[in-house]
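What follows is a short report on a single structure.
Other chains of the complex are left out, but the ones given are in their true place.
In this document, chain identifiers A and B correspond to the written order of the chains, with residue numbering beginning at 1 in each.
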Amino acid sequence: MTRAGFTLGELAEALQAQLDGDPSRVVTGVAPLGTAGPDQISFLTDPRYRDAARASRAGAFLAPRDVADLPGPTLHCATPQQALIDLVRLFHPSVSTPPGVDRTAVVAAEARVDPTAAVGPLTVIESGAVIGPGVRLHALVHVGPGVQIGEGSVIYPHVSLRDGVRLGRRVVIHAGAVLGADGFGFAFDGCAHRKVPQVGGVLIEDDVEIGANTTIDRATFGDTIVRRGTKIDNLVQLGHNVEVGEHSLLVAQVGVSGSSRLGRGVVLAGQVGVADHVTLGDGVIAAAQSGIPSDIEAGAKVFGTPARPLGLARRIMVAEGRLPELLQRVRALEQRLEKLAARLGEAPAEGERG
Amino acid sequence: MTRAGFTLGELAEALQAQLDGDPSRVVTGVAPLGTAGPDQISFLTDPRYRDAARASRAGAFLAPRDVADLPGPTLHCATPQQALIDLVRLFHPSVSTPPGVDRTAVVAAEARVDPTAAVGPLTVIESGAVIGPGVRLHALVHVGPGVQIGEGSVIYPHVSLRDGVRLGRRVVIHAGAVLGADGFGFAFDGCAHRKVPQVGGVLIEDDVEIGANTTIDRATFGDTIVRRGTKIDNLVQLGHNVEVGEHSLLVAQVGVSGSSRLGRGVVLAGQVGVADHVTLGDGVIAAAQSGIPSDIEAGAKVFGTPARPLGLARRIMVAEGRLPELLQRVRALEQRLEKLAARLGEAPAEGERG
């Protein structure tokens, strides 16, 4: 699926870039600064790597407008990170799968599969499911009863979508993810944990991406919701009735407990945990492994367990590093003070540790 | 599967509740206080939500006996949380699947499937497996050689049960869970990690529920055991030879290392980690993200890494928040003491940081 090559002139036009160099030169692929060879174009999207760019063997470069000293022809772009995405897509265009249902797929009579959808081998579509136009279901997917999948969505192998799950358009779900398992709700009756029936669903809005082996539980009532444009990494857990706002990022192994609400543009770094019934305002950013026990106001950056404002959390961590020394200093102070007091004829302090 | 409606009189009888209001009034569903409409019954099971109940548009309420001021007919119950479970089950009765083996399932000749069991599409049952009465295997399940599944158990899609796994009665296993993978046992021989053969099994007792994408490894010898009535959330890891006591709760992303033993009624909140060969007594409760390196006595509540008694852990966390300030105070004390000492004609203290 990789095109043989492009001239730099073609790339400049496609990326709306300004070319400094020979427009007839051909490059056959994209590669990072450290591994690109003379046939490849590389990219400088982060100024920290300027030295690596100067040392690169790449045959051409994509770079910001103000970078002029690279060792090869350079495509100057206003937004190099965005241009890089377009550049990679030129060399690696999305593969379009021929529509149709594989002969080994098992599709219930009462399911509706759009004729432009592609259904892979040994995928199961249960009764009442609705598969929209251009959807791609890879092999061995399970689509439960009544599940709805919007236009252009892509579902990778071994994904489980239980009844009550609805996906918007252009949703991507990576292999092994489970949407719609029962929320973790039990009530102890004095003898045993009785199951609280979980009769809600899961609503995933447009342009959401969900990572491999991630789990998103169905709501007790109503819906667990992931709003438009949010991206979720692998092995993330969202409990019942969680709502994640638009354009948020949840990095791998994050866990969000039941009924918590994340605003728009929230970023939770890897392994962060959020307690239940917590509200995180728009734009909250939590550093890796933070534990969030209570509400956080919009725009705050937090870190640690319990999560504290980032600046304070860092000062605490620095101070923790000096804690053993601090203990010694306090002991020294106590002894010294005691000696001074003795010289002044005072009795030892109560509870003195001297 | 949802019944059209019930009169409040019918509900009062079914729930053994005392009705304050019109018994002929019909409600068509259950919903939480904030979203219930005039056709629905809502519930007040936690006194914290009393204001929300007073403001609710619900057509009727389920509430404790001592709550009398709700804005609609009220069913008064001694145990409203338990009554709520019954109420939801009335509106959403369990679906019974017709028994039989789907024509696309692959069942080994030497496997025994009870005629009252239901086996979904493309499920694989290997040789020697025994599927009990009323068991439901959803689609795309893998049941390994010799696996035993007790009466009334429900196994969701993409679950893997390897040889040596035995499930009791009424066990529920959510999608993507893996039971019986090899424990993580290796011995370094000076050149490479040699695999210690994992020849034990996994025993899951009656009424256990296991969450989506959870992993429970087989024992090296003997069994990894989850005892009766215990509920395990999503993405939990139980290492080889772990034993979890009866009626325990393990919340999402908990990890328990090899050979650790949890007592009865233990509660591990989200993302808790337990080291190997650790014993947790009956009723131990660990708050979220705790790291437990060593034994904990019965009944203790712990928090933090390393896990400490809850009260101490909270005081430490409060004190940590004041740590940067504490450093400054100690520095001020040192300087002030030095000045005092100087006034008294003393030499500066050794190692003085003044």
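Assume a contact is a pair of C-beta atoms (placed from the backbone, for glycine too) under 8 Å apart; a residue touches a chain by one contact, two chains touch by 3 or more.
All figures in this text were calculated on a predicted structure; none of them were measured in a lab.
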How many copies make up the whole complex, given 2 shown? 3
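Operating definition for what follows: only the chains that are shown with their structure count from here on.
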Taking each chain's centre as the mean position of its Cα atoms, how many Å separate subunit A from subunit B? 24
Provide the residue numbers of subunit A that touch subunit B in the complex, in ascending order. 106, 122, 124, 126, 140, 142, 144, 158, 160, 162, 176, 178, 181-182, 184, 186-189, 192-197, 199, 213, 215, 217, 221-222, 235, 237, 239, 253, 255, 257, 271, 273, 275, 289, 291, 293, 305-306, 308, 312, 315-316, 318-320, 322-323, 326, 329-330, 332-333, 336-337, 340, 343-344
For the complex, which residues does subunit B have touching subunit A? 30-32, 35, 79, 81-82, 84-85, 88-89, 91-92, 102, 104, 120-122, 138-140, 156-158, 172, 174-176, 207, 209, 211-213, 229, 231, 233-235, 247, 249, 251-253, 270-271, 288-289, 304-305, 317, 320-321, 323-324, 326-327, 330, 333-334, 337, 340-341, 344, 346, 349, 351, 353
